[in-house]
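All protein chains but one are shown in place.
Chain IDs A and B follow the sequence of writing; residue 1 opens each chain.
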């Protein structure tokens, strides 16, 4: 397992982590297989989305904040229940396919770390399973 | 990696892709292992749900449209921010277990491609890892 360290500097923030993950695969020197990403936090998540217009990231955060506002109706004592819920809905694990030594992503796809309760020091854990596949 | 081509003919549509995925596994001729599905798009997703009453698909799309309407509050210039957000919440990768040469699904489960910005030509990418497992 490899660890990608991440530092966030806002409460809610989406960071492109495609480059460090591509680098890990390049260092791993395996031509094909599967790559697993895991977010070891409960108020952050990982997802995939458009790597072109940065307004997509803004719109995702805007919607989540509006749909799941911080609220006195939540009972969790740390006042970050909204961040836990956003993380559950976005997800904690991703599976990526590796072929010809490269992560296979769609043309417009990037890999994103989603911070919902920053700023914090965070990590993404990465496990590679070189190809046994067909 | 195998590619399943998909054609959607509406803006929002949920298509059952269980049969082509079962066929891939049958062709792959491995008795047990894990199957990974990946959606290489940013305005479409893959999920699992009920394969009996088609109203379940209708209700999922109905809810998502109501909860995440197209809106002038979004800034993404292509006017499909809603589709990006629906995709993030639904998810881009799935893991399926294969035993005795067959994908293991619950009694009422089917595998679904979710189009949120069609009509478009789409793909689902499939990677098999034959069994090393216990």
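Rule of thumb we're sticking to: contacts are C-beta pairs under 8 Å (C-beta built on N, C-alpha and C of every residue); 3 or more make two chains touch, one makes a residue touch a chain.
Worth saying up front: this structure is predicted, and the values here are computed from it rather than measured.
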Which residue of B:7, B:58 or B:75 touches the chain not shown here: B:58
Among A:40, A:54 or A:119, the residue in touch with the chain that has been omitted: A:40
Positions on chain B where the hidden chain makes contact: 32, 34, 47-50, 53, 55-56, 58-60, 62-64, 67, 89-91, 94-97, 99, 104-109, 129, 132-134
Contact footprint on chain A, counting only the chain that is left out: 1, 28, 30, 36, 38-42, 67-68, 73-78, 81, 84-85, 87-89, 91-95, 125, 127-130, 132
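In the analysis below, only the chains that are shown with their structure count from here on.
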Centre-of-Cα separation between chain B and chain A, whole angstrom: 19
